[in-house]
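One protein chain is absent from this view; the other protein chains keep their places.
Going by the order they are written in, the chains are A, B and C; count residues from 1 in each one.
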C-alpha cells in the first residue's frame, strides 16, 4: 500500500553529481558541507567529504540529504584539515551504494589521494577489463575508480603527474576535484561538458565548485570558470594552471542552462536564470497562442514562463502550487483513490484556473507521464484549454556524459511526432523551442552545424565523444 | 558546531495545526494521510491518525513529516476503518511531545472518542484547575485535553451531547474534528476564527479539512465552509447541522489569507491566491516606489509581488532563489563563515540583481531578523536600492487563537515606528499595507471599526475573545 | 524466514516486574538505572524512571534493555533529583506499550505523583468500570492506573493518605514504590506475595528494591524486608512505618525461590541459592536414580543440580552449554534445518554426554516443549538414559498475582499424570519434588494445610486472594 518514491524520479532527467573543494581554510569541512548543500539539486541522496589534515585523511560518507549526513558534531569534528573536498550524488541502494560512495579515497605510494567526479567516462569499462587482467581489484562499480587504478598502475610520480597520465587514457565527460597532501586539484575534460568554477574567500582560501551558487553560500567571490581541458593545482604556491590535453572545441552541456543548474548560477559566462527567461521569450515568438494565462510548472518552469508572458503580453500567475513536503518516502495511494490522479507534488490553483485558457510552460518532456497528469489536473480544475510549451527541443536521445536518462525507447520524443506527443499528453496544442531558437536564446546567432557551440546530443543525437562503452 | 534548526523557525509566525477527517470510505486512513500531507504547512513536525473500525479504535502518532510517519505499510494496515481523523502540528520534544500527540483518544462510558483541534482555548487553564480538584488526571499539557475531561465529567449522554456541553464551557478559537463509533463530528467556534471546510468524494464519503487544498488531494469536491458556531454530525443519516451556541459575528483570521493558508485554498468564499495578489495591488497603490524590479521573498511573497508588479508596471522576477533542501536538521556555520551571513534557505540571484533598484515583497515582519539578512544579501549581490514592502500591517500584538507568536516585546513593530524599523532593517524604504487597505484588498469597503469583519488582533490589538488564561 | 523471538519466551513462567527507588542521594537516577539493571530478570524489555527534583518531576521510559534505555547522557542528565523510582518489565508492543509504561506519573492537586508496581490486582477491572462511570479517563490498560484514579477521586489529602485510601479498595498482590515531592513510599500487600526490601547506602540514602541483589549493585546494605501489609514513608523525618491494613497471614510466593529471584538474593530471610540447593537435596532423597552424571539446565537448574549431586554422590558437570548471544531478535531456521532441532540457546556438551546415564535437573515444566527438545538433544549427543528431575511440584494452575502463565489448558501438568508427562517428554523417568518436600526444603517441617506458609497456588490451586476479575 506504500511505496518509496522520489519527487524528482517521476519523469525528469537527473544530473548525477555535484563536486566542491576548499583549500586553505581552517575547518574547511563546514564550508564543504554548505557547498554540497547548495549543490544538492545535482544529486540529493548521498554525499561524502574527505579532509586532509597535513597528510592524514579523514572521510565520511552517508545516504540522505547533506543536512542529515553532516549534522552530527562528532562527524564534523572528525573531518579536520584546511583542504577538503566533497561530493553529492543520486544514490543507489545498500552495500553497493556505500562502496560507490564518493569522494573515492586510496592510499598511494606518494600518500593519500581522494577524487570526486561529476560526469561520465565513455571508455571506462574497456579500461577496467584491462586493469583487472593486470591484477587490479575494483572495490566499486563506478567509472571513477578506473581513474584511481590507472594512477596506481602508472609511472612513478606525484599525484598531479599520475592523475594527468591517467586522464590521458580516459575519454568522456568529467569535472573533477581531487585532494592530496597540501594540494587541491580541479580538472575539466577537454570539451568542458560539465561545469566547474573557481572562487576565493576574502582573498584567502580557494574554492572549486560545480556551480557558482555554491560559492555564494560560503561567501566566496567568483573568479572564473575552469576552462575545458584545464588542470588547476592549488597549493601554497597559489593556483597553477596546466593544459596537458590536446585542445578541443568547447561543448558545454546546454541542458545545464535549461534544467540542471540552479537559476542563481553563472556558468561559462551566462546567467542560468536569464538564459531560461530568454528561452521563454524565443518560445513565445516561435509558438504563440491565444490564451488567458501563462502558468509555469514549478519551480523549473518559472523563468521561462515569465519570459513567455512578457513576450506574449499575457499575464503570468502561479496556476500550479508545489508542495515543499514531498520527501524520499511517501504514501502510495490505494486503488480507490489512485484513479483520481493524486499528485503529492503539485496541485492546481483552482480558483485561478477555472474557465481560463492556459499556456503551461515546462522545461522538457522525458517519458511524458508527468505532462499527462498535469494537463489532466488543469482540466479537472476547470481550464478551458491547455497549451503546453516546452523550453527545450524534443529529448530524443540518451545522454552518456553524466545524466541519468531512460533507455532511448522510453523517451516519448524518440519515436513520436510532436502531434502524436500532443495527442498522448492530451493538450490542446504542444510546441517545443527549436534547436536553432535555443541557440539564439543562448546569445548565439544560431547553431553552427559543423561545430555546434554546445553539447546538444540529447536533442540532435550528435555525440561529441563517442560512447564506446555503450557500444555506439 | 552544529545545531538543529527549522527553516521556518527563524522569523515567521507559525500556524499550529491542521485537521482532517473522512467518513464512509474503506481504507480511509490512506486518504487522511494524504490530507495531512496537504496540510503540513499548518504544522509539519508531528502527526497522528485515529481510525474507527466499527467501534474498535486504532491510533498511530509520530514525530516528523507525514510521509515519514505513515510510510510503513504495517502502520497503515493497522489503521483499519471507514471513519478516520488526523492531525498535523508543530512538535515539542521528547516524551511530552508524545503525550501531547493529537488526535487525543479516550475511552468513555459510551465508547471510544478521538479529538483533533486547530486553534487555542483562552480559558482552558482555569477549567483545568477546577477539573484537577474534582479528581481528573491530565495526561498532557494541551488545552485540548480540557475538552475531553469536561466531556467525561459531564452529564450522561452520547458523544455529541457531551461534546456540545463541554464546548459551552469553553472559550477560544477552535476548529475540531472528532470521531466516535459511526460518527464524524466537525465544529467551528462561534467566531469562526480558524477555517474548516466540508467536501465529498464522488457523492459518497464525506471529508472535513482545515483547508480546501486538502480536499483536492483526495479527489473530494468542495461543498461548503463549516459555519462559525456550527456543529456538523456525519453518520449513516448523512450530514446533520446543529447550532448549539449563541450566535456571534464572524471574525475569521485575516492572517490565514496573508500567510498561513496555502495559496490554492478557497476559504470562507475567497481564493487565498487572489487575496494575496490583490493585497499586492493595494500595496502598490498605497506605497509606490521608483524602481527596476519587483522581487518576492519566496514562496509566500510571490502572489503579492505579482500583484504589485502588475499594478506598478514594474517587471517581476525571481531575484531570490529558495533551496528545497532545508530540512529539520542542519549544519550550523562556524564562526569564521557566520559573519558572511550564510543563508541556507535563500540565495540572491546575483546576475539579475546587480545594479538594480529592488522592490522586495514579504508577507510580514515578526522580529525583523530575516529582513535584515535578506536586505543585506541583496545589497551584497549588487542591488543599488532595496525598498521593502510588506503585505500585512505591522504585527504589534500576540495571537492567542492558535498561532505561535513570540512574546510581545520581541515583535519589532511593538515599540518601533516604521522609520525605526526601516533603519533597523537597513532598507532604503519600508512600507506596510494599511489596515484599511488590507480590508479593501479582501473585497470589503473598509474596516468596520465597530465590528471588524475579520480577527485582526495581531495588528489592531482588538481581541474578539478575551485571553483569560494569558491574564489579559 | 525470520522471527522475532525471546530466549525466555519459549517455555518458562515470567515474573512481570521489578521496582526500585532511592531517597536522598544526589544524582539518584544513576543508582536507579543500576538497580533496574540488576532486576532485569524480573522483566527485561521495557523500563522507566521518574525523578523528583524538589517538586519538579522528570520522566523517561523506553523499550529494550535497561542499559540501552539509559545509556544516553542527555537522558540521565535530565533525570535530576535526589529521590527517584524506576520500574522494569516485560513489554507489550507499539503505542500501547508506551501508554502502559511505568512508573505511571500524574499531576494531583497536591503535586506530582509517580507509582511503580510489581504484582497484579484481582479486582482492578471492576473498580475501573465504576471509575469510568464517574468520569475518569484511563490512559493505559494497566491495573496500576486504577490505583492512581482511586487516589484522584478520593478524599482531599496528601499522597500518603490518598494512596492508603485507594489501597483499601484494592485486592491482589502488590509491591509498590511511589514518589511524591520529598517522599519515597514503599508498600507490600497484606499477604506479602511479592518481595520488597529496604537498604541504606553508607548510613545516608535509603533504597527500596524488589530483591536484595539490587542493593548490592549500588553498594547499599540490606536493612530488612518490608513486611506484609506495611507502608513505609521515607522523608527527611527518616523511615516511618504504617500498618493501615487488617493483618493477614504471610503468603510469600514460593516460586520466587524456585525460579524468579536471582540466586544471590536474600528474600524474607532465606538465601535463594541455598533454598534451590536444598530443593536439589530433597529431590535426590525423594527421587533417586542410578546414573552417571547430574546435569543442570543452565543457568536456573545449577544450584539444585549441585544439591542433587551432593546428596546422591553422583558427579556434577555442565552437560549443556548455554549461549550468551541469544537476544531479542534472531534468525528462524529454514524448514530444511528446523527438523534438526536447532537450539539457539542450548547445546549438548557431546564429548561429556556420550554413553552416559544422565540426571537432568530443571526448575519447572510449563508447556513441556523445552523439555522435549532438551531430552532429544541429549539423546542425539549419545546419552544412554535421560532421567528428568524437576525442582518444583507440577505447575497445574495459573497465577493471578503478577506472573505471566499460559492459560491453564496449556499447562502440561493440568491434565496429565506424571507418567503421561514423562511419555510426552520422552525421558526415561520423570519426577517432581513433592509439595511437602518443597516446604521441607524451605526449612519448614512441612506444609501447613490449614494455613500454608507460602502462596503455592500454581501447584495447589489454593488461591489466598480470590481472582475476581478472572471470574474465579
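Just a few scattered comments:
Just so we're on the same page, a contact is a pair of C-beta atoms (placed from the backbone, for glycine too) under 8 Å apart; a residue touches a chain by one contact, two chains touch by 3 or more.
Remember, predicted model here, so these are calculated numbers, not experimental data.
Judged over the whole assembly, touch between the missing chain and the shown ones holds for A, C.
Check A:14, A:149 or A:447 against the missing chain and you find that the one touching it is A:149. When you scan C:352, C:366, C:399 or C:465 for touch with the missing chain, the hit is C:352. Touching the missing chain, out of C:12, C:40 or C:144, is residue C:40. Chain A meets the missing chain through residues 59-61, 95, 98, 106-109, 132-139, 148-149, 152-154. Although one chain is not displayed, its contacts with chain C can still be listed: residues 1-2, 4, 25-27, 30-31, 33-34, 37-38, 40-41, 44, 65-68, 70-73, 76-77, 213, 216-219, 262-264, 266, 271, 273-274, 277, 299, 302-303, 306, 310, 315-318, 321, 323-327, 329-331, 333-334, 336-337, 340-344, 347-352.
The rule is simple: only the chains that are shown with their structure count from here on.
Contact counts per chain pair peak at A-B. Rounded to whole angstrom units, the spacing between the C-alpha centres of chain A and chain C is 62. Per-chain CA centroids place chain B at a distance of 51 Å from chain C.
Chain A and chain B have centres, each the mean of its CA atoms, that are 36 Å apart.
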